[in-house]
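Could you have a look at this structure, given as structure tokens, before my questions?
With one protein chain withheld, the remaining protein chains of the complex are depicted in position.
Our next item is chain A:
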Amino acid sequence: MTKLILISHGSFCVELKKSAELIMGPQDDILTVPLLPNEGPEDFQKKFKDTIAGLDDFTVLADLMGGTPANVVSRMIMEGADIDLYAGMNLPMVISFINGAMVGTTPQLVDDGKAGVVHINDVIAGTTGN
């Protein structure tokens, strides 16, 4: 079973998992690694490595391109680690992952994440009137 690992500045990743569970039910295949205020890149890397120890199939979503959680994992990839890493995580991406696992298809994480970012007023303007 593919695991999803959410990483973030502070508890965003922990709470994002809870928000996804509120809609989609319990998600045992989602793990979280928060970077806490008193932690540095080394602490974070240790926690991340402990989390992925023993996993062979996983995808990582980071909160912010260029931030410490994403940078730490980017560095591991540049050093040769075989890890799929995405940044800019949002609830639509997490839902996309869960649904992909549920129906057995490969989730389009970037497309689905972007599709969930909309100016709703434009959507409303486009749907009313027809």
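The rule is simple: a contact is a pair of C-beta atoms (placed from the backbone, for glycine too) under 8 Å apart; a residue touches a chain by one contact, two chains touch by 3 or more; residues count from 1.
We adopt the following convention: contacts and distances are computed from a predicted model.
Enquirer: Looking at UniProt, which of "PTS system sugar-specific transporter subunit IIB", "Gliding-motility protein MglA", "Cytochrome c oxidase subunit 2" or "Permease prefix domain 1-containing protein" names the chain we cannot see?
Expert: "PTS system sugar-specific transporter subunit IIB"
Enquirer: Which candidate, A:M1, A:M78 or A:V103, sits in contact with the chain we can't see?
Expert: A:V103
Enquirer: Can you say which of A:M1, A:A53, A:M78 or A:I120 touches the chain missing from this structure?
Expert: Checking each option in A:M1, A:A53, A:M78 or A:I120, the one touching the absent chain turns out to be A:I120.
Enquirer: If the missing chain were put back, which residues of chain A would it touch?
Expert: That gives, for chain A, the contact residues 22-26, 95, 98-99, 102-103, 115, 120, 123-124, 127-128.
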